[in-house]
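These notes concern the structure reproduced below.
One protein chain omitted, others in place.
Take a look at chain A:
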Amino acid sequence: MTELPETPSQTAGPFVHIGLTPGAARTGLLDLGTAIAAEGVPGTRIRIAGTILDGTGTPLRDALVEAWHADAQGRYPPDAADGFRGWGRAACDPESGEWVFDTIKPGAVGDQAPHVALWIVARGINQGLHTRLYFEDEDNSSDPVLNLIEQPVRRDSLIARRTDEAYRLTIRLQGDGETVFFDP
């Protein structure tokens, strides 16, 4: 079988918005990834939100986050519920650095607890970073991916806390409480 080497990654740079959120950046095109689950898709409506902190604890205000998750039955498109896209894209708020997705709560995927894959690009990030968001009100104890993490204390870096308005996750790029990032 032919083996071609992968095209190298490069940073998305500081102006990622004009290409990937062109509606908000007003560069002439409409935004993609604004509706992960259309109205009427079965499931519990939730908001997930958070910030991304650099090594000094400062929120990134120029990052872009994509979310990919299963429907309430744990299925991915094209086998998922009608109107369920599974994919969303959000720019961090230019002031607060907060990212937000409105969606439905995913179901368990096989033996994996409900989770949302997150992918982060930004100026200063040379390869897009893959991580996950789990839910604190689910039973995550036998999730095989969380259990791959050698130090139990680090598993917490992937578990979103339930608040009145959202499940919240702080992603730490480096330093104390550094988030677990994956090489899938």
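Heads up, the rule we're going with is that a contact is a pair of C-beta atoms (placed from the backbone, for glycine too) under 8 Å apart; a residue touches a chain by one contact, two chains touch by 3 or more; residues count from 1.
FYI, contacts and distances are computed from a predicted model.
S.K.: There's a gap in the complex where one chain should be. From "PcaH protein", "DNA modification/repair radical SAM protein", "Acyl carrier protein" or "Tryptophan halogenase", what does UniProt name that chain?
M.R.: "PcaH protein"
S.K.: Given the full complex, what residues of chain A touch the hidden partner chain?
M.R.: 1-20, 22, 25-30, 32-33, 54-56, 58, 60, 62, 66, 68-70, 76-78, 85-87, 94, 109-110, 112, 115, 117, 119, 121-130, 132, 145, 148-149, 173-175, 178-184
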